[in-house]
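Here it is: the structure, laid out below.
Every protein chain but one is kept in place in this view of the complex.
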Amino acid sequence: MTAFPLSHVIESQQFDRDLLETVFRTADQLKDDLYKERRFANALQGKIMASLFYEPSTRTRFSFESAMLRLGGSVITTENAREFSSAAKGESLADSTRIMNGYADVIVMRHNEAGSAARAAEISDIPVINAGDGAGQHPTQALLDLYTIVDAFSGVDNLKIAMVGDLRYGRTVRSLSYLLTKYENVEIVFVSPPVCKMEGDIKAYLDRNNLAWREETDLMTVASEVDCIYMTRIQKERFHSPDDYLEAAGKYILTPERVQAMKPNAIIMHPLPRVDEIPKEIDDDPRARYFQQAQNGLYIRMALLYLLLSK
Amino acid sequence: MTAFPLSHVIESQQFDRDLLETVFRTADQLKDDLYKERRFANALQGKIMASLFYEPSTRTRFSFESAMLRLGGSVITTENAREFSSAAKGESLADSTRIMNGYADVIVMRHNEAGSAARAAEISDIPVINAGDGAGQHPTQALLDLYTIVDAFSGVDNLKIAMVGDLRYGRTVRSLSYLLTKYENVEIVFVSPPVCKMEGDIKAYLDRNNLAWREETDLMTVASEVDCIYMTRIQKERFHSPDDYLEAAGKYILTPERVQAMKPNAIIMHPLPRVDEIPKEIDDDPRARYFQQAQNGLYIRMALLYLLLSK
Partner (left out) sequence: MTAFPLSHVIESQQFDRDLLETVFRTADQLKDDLYKERRFANALQGKIMASLFYEPSTRTRFSFESAMLRLGGSVITTENAREFSSAAKGESLADSTRIMNGYADVIVMRHNEAGSAARAAEISDIPVINAGDGAGQHPTQALLDLYTIVDAFSGVDNLKIAMVGDLRYGRTVRSLSYLLTKYENVEIVFVSPPVCKMEGDIKAYLDRNNLAWREETDLMTVASEVDCIYMTRIQKERFHSPDDYLEAAGKYILTPERVQAMKPNAIIMHPLPRVDEIPKEIDDDPRARYFQQAQNGLYIRMALLYLLLSK
């Protein structure tokens, strides 16, 4: 494998098309090996990953920890990292990071404040991986989303992708939109209630990078024309009244009727957890890829840990 | 070892006498190996157990995790699994289970709602072990209880067993009663205050399976005639007044006088934790087996993990 140029994984913007290919090729290779020869089963033996979660996120934490263990590494973990910098003690994130440098070989950090991972990386001699920092970034989620598309279509060029639901507050769709500009002739259709439209900064970014996009308010109208429907949760709290919510939700639920309208080889994605926006009966449709997508998180995180630690 | 027919361990009813023998023989073998050759020290190397505890139970969790580590496997763990399906996110147990299938090779689940483990097992491609689901089952506790009896008497046939204390709400005595019907000529004496009697469903089950039982209200009257006294906690909350409680507790405490009345090779069991029902001075009596019983939990869980994962 080629040398990996990154010291830390903090934001999607660090990845260009070549680097994405490196990560995805490594993920392919580690995934393949996991079910066959297990040549990488001890690749990170003797390495320690510190899971430093300032807020709990069992799913993300387990995905990283499983990735580390699958490569033969070991883990020290807390969902209680806030205690580090408790009001009573008042330690800075910088000090906590420095101390962790003595105990681990890589830090996976989840934090409630945007910019935290970048501040930790500034001071850290060991790799820091951002596992989500508040309203900021969640780059490994963006990578696994893109990897799921690559996996399904053997590439991303020329695809038409619908993003559905709460696009305004959805960290995942923002990051994915950003990464899609690295590819050729991609089109995005944003499908959302008026109150949850994709924000202007992303639209401007897409324009500057010549990625064609348009907005719709009804999922049914686009279901048949796209290669991928990326669903997100619609959260009740965003709406002014329960009636508004019900009306909106009705248009953004992926009903069997809407699935039936989809192309035969299109795919359905969702960052999970879902609530009602994808009914359970869709799970058995071969186009449903959201559980595979969650599983892809394992391969992507294995790839990043491997690339960062086996240099 | 013979092939293990179970895919999941959800309830005591899954075990017939042959299967119990398989589990106990495997436990014997792994226990013996643990202190000698350590031939099984890497038996589950590369396998990951997910401890998914929706409510904390440090004792049970440690027992399972130690069992997995003793066999060379590794562990990802949370006592905070409820966060998975938090009100805010509303994810179903089925979805959580599916996602865990991607990260682990076996799920050990503790849940506050009866039936949870069975629902998880329905959807899971990897083994699910029930580590207690609310008022439902706690099958590994039942197995380790029975194993402790088998260990002491080289069998269960022809034994007379007293179950003492809160029999109405005690999950362990219910499960153990059930399993005892698999053996020949066993007798049970239920010793409890009137408000905590064993429920009718178990008594009816014992009748249908020709297991002789009777009820008593005073421990002293049966101490001398049984091979095993299985003590349980009596919880103050169950009684109408403090006086009722004190009176009841006085009859169900295993005082030194009552121990002295026991047969020389009888045994004393308790699922632990205990409060006052077994005074500390009993601990050094060779008949006291409750700490060995807790330790047997390790061997039984090693056996189950081994049988489920090394197929």
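The letters A and B name the chains in turn, as written, and every chain counts its residues from 1.
The criterion applied here is as follows: a residue touches a chain if its C-beta (ideal position, glycine included) is under 8 Å from a C-beta of that chain, and two chains touch if they have at least 3 such contacts.
Only a predicted model underlies this, so the values are computations on that prediction, with no experimental measurement involved.
Considering A:Ile76, A:Ala135, A:Ala204 or A:Leu246, the position touching the chain not shown turns out to be A:Ile76 (whole complex).
Residue in contact with the omitted chain (choice from B:Leu6, B:Leu19 or B:Ala41): B:Ala41.
The residue touching the chain not shown here, chosen from B:Arg82, B:Arg238, B:Arg274 or B:Arg287, is B:Arg274. In the complete assembly, the contact with the undisplayed chain comes from A:Asp95, out of A:Asp32, A:Asp95 or A:Glu247. Contacts to the hidden chain, counted on subunit A, fall at residues 46, 48, 50, 74, 76-78, 80-81, 83-85, 89-91, 94-95, 98-100, 102-104. For subunit B, the residues in touch with the chain missing from this view are 38, 41, 56-59, 61-63, 65-66, 69-70, 74-75, 77, 79, 272-275, 280, 291, 294-295, 297-298.
Here is the rule we use: only the chains that are shown with their structure count from here on.
We define each chain's centre as the mean of its Cα atoms; on that basis subunit A and subunit B are separated by 41 Å.
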